[in-house]
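First, the structure itself, so that you have it in front of you.
What follows is an incomplete set of chains from the complex, kept in their original frame.
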Amino acid sequence: MDDESKIDAAALVRFRPTSAENGKVRATRFLGLCKSCGECIVKCPVQAISWDPKELGQLSEPAIVIDIEKCIGCEICEQICPDHAIEITRKPAVKKAN
Amino acid sequence: MPDAIANPQAATHAFPKCVRIESKPHLYCPGCGHPEVLKALGFAIDELGIQQRVAFGIDIGCSLLAWDYFNLDTVETHHGRTIPTMAGVKRSNTDAVAIAYVGDGGAYAIGAGGLLNAAVRDEKILVIVVNNALYAMTGGQESPTTPPGMKVATAPKGADQYYIRAPEVIRSVNPSAFVARGITTVQPALRQLMKAALQHQMDGKGFAFIEVLSQCPLNWGTMGEPEKTFNFLEHGLAEVFPVKRY
Amino acid sequence: MAEKKFLMGNEAIGRAARAAGARAMFGYPITPSCEIMHFWAGEASSDRGKEDRLVFTQAEDEAGAGFMLIGSVLTGTRAFTATAGPGHVIIQDAFSMAEAMRLPIVAFVMQRGGPSTSTVIYSQSEVTLACFGGNGNGYRVVYSPATVQELYDYGIKVFNVAWKHRFPTILLGDGYLAKMMAEVELYDPSERGIVMEPTEAYILERTRARRLEDVVPSPEIHIRHADGVEYACLRNCLNLEEEALAVNTEIKAAFEAAAPEIEEHETYGDASAPTLIIAHGTVSAAAKTAIDGLREKGVAARLFRPITLNPFPADALREAVAGAKRVFVPESADGQLARIVAHALCGRAPAPFVEYSRPSMGILPEEIEMLVLDAK
Amino acid sequence: MQDAFNIVVSGEGGQGVLSIAKIIATAAWLQGKQAIYLPSFSTEKRGGVSMAFARVGDAPIRFPRFQKADMCVALSQRALERLRRYLKDDSVLIVNSFLVKDVSAFAAWKPRLVDATTIANEKLKKPRTFNMVIMGAMLRFIPGLTVGGFDKALEKQFASKYAKDPALKELNDKAFGLGYELAA
């Protein structure tokens, strides 16, 4: 895991991670980082992302939520997010490579 | 989900390793393009393993909000003066990987003479210009890249006709420089550009220049409307400023 | 080995920088300072200069030169620039950053006529600019040499003062000194027991002899650790009034602490003479000759010459003024030294002193004699 | 000597701290009061704590700042800390309790906890209208200001936005009213 950033406990509290997964993909949102800009929503090629009806992001506006069943793991949302608020992990391939 | 929380040293690839976790959430507005540029740069630095060699110079402008984005040796300079500062760093410490991170105002208005002459002198530094087509930090004034007709604080009826296409200009004074234009919304390509440009410097090849088209929802008046933001970025701007390697 | 040469002032400066072990110069040509740059360009392109990894870059303008200089100093390089007049105005942009962050840049400034382009010949009109230029509350060390030999002596010293105390340091010469030729004794600092103050990088330095936090004002320095490595972040853009106050207060405290060690002055003539002349630089040289002349005429006069204009030897001046009946302040500027003197003496001098301002003009010994004699 | 009613509002950059103080001061002036508004802005649009001052009174006001405030409004935890130096014995302290979770150190001032975000989110479905809720609550405590005068100020401030989107006016008015009621 040496190619990944370490997150300490304090940061985890701040970041408020929450994950969901399907067979191939694990999607983690960091609610405490999401600034509710909506860029991921626009860029997701399969419209898997929408506003979370309950959870608020960093600025007390609605966070996003990923419909994990629709998600194809393309990572575009992770890439576009200006706030590092999404992490997409393609499960078997990526994990085993290391 | 809670596995991450359970592990006090959890890991994530949402961040480049050279990013400073303690300072997140960072200081940029929602939807700002700056951190997308920084992210691409961070991954390139990671891939090249040069975190300890980088001298990261940041201009006054929203660039300065990057002051605690990374764990990198970082220096805020004056508005428009980051390019000469980094040239001075590199000339004196040839091991350094010197990066000047500047806005379009800092690079093409007040810093235009410095940029052009750094290119002519073939300074062995990487200049990254975040082109959001206006002066963001000071409240949305016209910059030399504001496209014709765009309404900004100092051109309320719309900006005038001409603008600077900097890669074209740089190329005309420096045939061997690394010159490219990227865009925030195509991250894999942007990361590749960053990496190649840094490699250019590390190989001792001279000047490297990347302009990145970047969104400023706050001053574009598109905050909360990402479709509009991207529409202006990917059409309004990218059609005027071609995204490519030169 | 010390040797005597007949040299132009600008060349004496170039040789001083070399003797001091300076490694880099960044500049933009301007009369009357150009030959400093020509000398360094020659050194840097020579075989010996290449061995010593000398750096020379001609910038696109003085702003470029000043900020390249800052970049160089950030890497722990003993580096300098040279400029004058309108260039000195433009380079304040960089000086103000250096003074905020306490970067030990060195500048050789050869004064010319002002304001505006004016003459390229001579003046003492850049005293205010050198001491107090920039957007306020900054501190620089400013030396005012009086002979070509002093260009060499202080041309070495400025590097040590800059790096020891971490303040921008200016050798404030003038066009006469820059362009005249005179005998200079060149020496290696070590021959005189001068130990060159070590330099140290502000960035890309992993082990430090001196903590950056002890140098850079606290709101402007942020040290980070990651994977056991220390990274430095230097800022100059602040968010709170309190931060700006802290920066100003810390810089001032550091300057005041260093001042007693830096302040330098010289006196000349009969210590009991009731006539006191306060003059600096080239005018102080004329004043000495005037004092000799007055002595021949049976008039006793003495000189107080501040060698450092900043920090200003105020205590020494107050002492010198104590016994004086008449005080004259001749200068080739419009009351610039006079304002500094006034600040040092206000409330402590019984009567106003006589300002003799000859902006942008040389002042001859005979003129100073007349000044004293006329006032009798 | 107290020449004005002094208000300080603090919060995170981007929360609208400056608008709150500005609207309050403008409203007061439109009602025939003397007023001064001063933002304490930083370069860090979003990331830093920002602060804004409003002074309202009957006699001309010379100076824009003050040592102690009659009313302190905190929109974030960090901001609350920054306000401590402005508090005097009888200061009114209002916090957005959704964003300021811990007021234990400020018990002496009996902070008015206004859960403006939740109200805005749940009752109006627009969490960002919490500013209006806060202003409604503030109005209760500022001597001599009326709801009517306030309305005028709001219309002035948002004239162009209201023209484009008349629904916004309704929303704002509603939010404002909710806050005003809450502080009753």
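Note that the chains are named A, B, C and D in the order they appear, and that numbering of residues resets to 1 at the start of each chain.
Just so we're on the same page, a residue touches a chain if its C-beta (ideal position, glycine included) is under 8 Å from a C-beta of that chain, and two chains touch if they have at least 3 such contacts.
Keep in mind that what you see is a predicted model, and the values were worked out from it rather than measured.
Colleague: Jot down the chain formula for the full complex, using the labels you see.
Modeller: Copies of each chain kind in the whole file: A x2, B x2, C x2, D x2.
In the analysis below, only the chains that are shown with their structure count from here on.
Colleague: Using the touch rule from the top, work out which pair, B-C or B-D, shares more C-beta pairs.
Modeller: Between the two chain pairs, B-C has more contacting C-beta pairs.
Colleague: Report the inter-chain centroid distance for subunit B and subunit D in whole angstrom, where each centroid is the mean of the CA atoms.
Modeller: Computed value for the inter-centroid distance: 37 Å.
Colleague: How many angstrom lie between the CA centroids of subunit A and subunit B, rounded to a whole number?
Modeller: 24
Colleague: Counting only Cα atoms for the centres, state how far subunit A is from subunit C in Å.
Modeller: Taking the average C-alpha coordinate of subunit A and of subunit C, the gap between them is 57 Å.
Colleague: Send over the residues of subunit C in touch with two or more other chains.
Modeller: Counting only residues that touch two or more other chains, subunit C contributes 237.
Colleague: Which residues belonging to subunit D are in contact with no fewer than two other chains?
Modeller: 14, 43-44, 48
Colleague: Considering only the defined contacts, which subunit B positions touch subunit C in the complex?
Modeller: 18, 20, 22, 51-53, 55, 57, 60, 64, 67-68, 71-78, 81-82, 84-93, 95-96, 98, 113-114, 116-118, 121
Colleague: Could you please specify the touching residues of subunit D with respect to subunit C in the complex?
Modeller: Contacts found on subunit D: 40, 42-44, 48.
Colleague: What residues on subunit D touch subunit A, complex-wise?
Modeller: Going through subunit D, the ones touching subunit A are 12, 14-15, 98-99, 117, 121, 127-128, 130.
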